[in-house]
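A protein chain is absent from this complex, but the other protein chains hold their places.
Per-chain residue numbering starts at 1, and chain names A, B and C are given in the order in which the chains are listed.
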């Protein structure tokens, strides 16, 4: 039987016109994954909406696995996240808030939620499978305190609260080359290699 | 009434003969903090012992506040940690295990413990007070998965399990200049400034 | 009339089995550049031989342009070099010497040569053309003091001494993804994008 996978990316932010995760998702149309039924969605970079929209898709498709993708400018490798934490914070990072201008500081995502929730994706296997293919990868122990962490924590919390058997997690990808042409000291990864990485991750999970 | 503060550092590791946190603690003797009763201890870089020894000191002194210091080679600023997570992992970081050669991989610290526990130190106020003094500082969202995180998580868990009213947390400091003379691209901070930072942190907590 | 271009890469070094510049040169076979007669060569990572072999090829083909490629592990962008300097030095960089074990320290390449020689490639135009294509690029003001600088300086010196009208210069490329899988914090660039960059550079020069 086919595995149902829900794959999310994010819309552009920070004054850019695109986001590498949008480009990756656009290319999933070309994939042939015989054992996978793939659903995709692009989420808004808005604290209050990103998780809600993803949860709607979960309710609609009832997937086996949810993989959320986000870009981490400054990172050089594909980084499966280990943990989502119960905090929203854009202070002290020179960040200008989300795409609605919301600018939280040391604020819990859920006042009554647990401090942290572990990704339920096989992050070690994913990382090893990526490295075997020659794709730089490393487990990350912090998804930050911005929209990416917010999405990760919220989804894991929703699944836990509702005792669903869905596996879920978050994968950070590097900037695309286009994003760093005016900051040429920053690392990047081509969309082709990022796309291959995401395909590898899905195969790693399905196997 | 004086506040009782227990301040811990770590012994040397990684083939080095000292650790900046040892040097900082050696200099606390010169401090005059009228409202503080300061106790200090140097912990072993051993997963199984670091927290136990600190817990013994907690039981002995019954402090109001526990501040653990550790060095984070590669960081340029004083970084109060936000969270300790329930994991021991030395894989994929080129690390050689602890000072006893123990080399865990994706192992829970406590099979039945929560995923994460937040520092109960006033990390935002500490960071702002350091910056006001011109000392580089930033809240960190990951204490790693090595001895430092192990100590932070274990102490917070002990305090929570036993319903103690002790505030506790972990502060990472940069390498000392001596540690990076053979890797001159790595950031460092002089022991004098690190010591001033730790004194500032204590004043920030006591106020 | 076709422009004759001599393009050089380097053999593997540092215990690796390949070098991205070898991979780029292997892919030039697929190029269709109507106005270019392209010759390629792989040079040894040996101070005493790298330039001599390239000079032999210059004498043999009498090219209009010589472009030497080398890898700069740690750089994230394509970096056309501005200058070659009259020094061989492997001290203080943790380098183990060349592929013959030669380990010079603050040694002139040519006791009677000038201190520095500027690349005669249009490095500003090249950089701007790469950026326009979305490929991270930046002029570099130091080719180091290792084999790459040695090749750059020696070729420029040979051309100057012999009053040849050949344009010549050096382009550093980032590590390939495969080279950094065990150091996932280091930047890399896919061979596909590196190859596109080198093709863009040739077009930029020929135009």
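The criterion applied here is as follows: a contact is a pair of C-beta atoms (placed from the backbone, for glycine too) under 8 Å apart; a residue touches a chain by one contact, two chains touch by 3 or more.
Keep in mind that this is a model prediction, so the values were computed, not measured.
Novice: Please identify which residue in B:87, B:135, B:148 or B:166 touches the non-displayed chain.
Specialist: With B:87, B:135, B:148 or B:166 as choices, the missing chain is touched by B:135.
Novice: Looking at B:17, B:112, B:185 or B:207, which makes contact with the chain not pictured?
Specialist: Of all options in B:17, B:112, B:185 or B:207, contact with the hidden chain holds for B:185.
Novice: Pick from C:87, C:121, C:152 or C:193: which residue touches the chain that isn't shown?
Specialist: The missing chain is touched by C:87.
Novice: What residue numbers in chain B mark contact with the hidden partner chain?
Specialist: Residues 76-77, 79, 131, 134-138, 177-178, 180-182, 184-190, 192-193 of chain B touch the chain that is not shown.
Novice: Touching residues of chain C against the unshown chain: what are they?
Specialist: Residues of chain C in contact with the hidden chain: 82-83, 85, 87, 89, 91-92, 105-106, 114-118, 124, 127, 138-139, 141-142, 144-145.
Throughout what follows, only the chains that are shown with their structure count from here on.
Novice: Compute per-chain Cα centres, compare each with the mean of all protein Cα atoms, and return the closest chain.
Specialist: It is chain A that sits nearest the middle.
Novice: Can you work out the whole-Å distance between the CA centroids of chain A and chain B?
Specialist: Each chain's C-alpha centroid was found; their separation is 30 Å.
Novice: Please set out, as single numbers or ranges, the residues of chain A touching at least two other chains.
Specialist: Correct list: 138.
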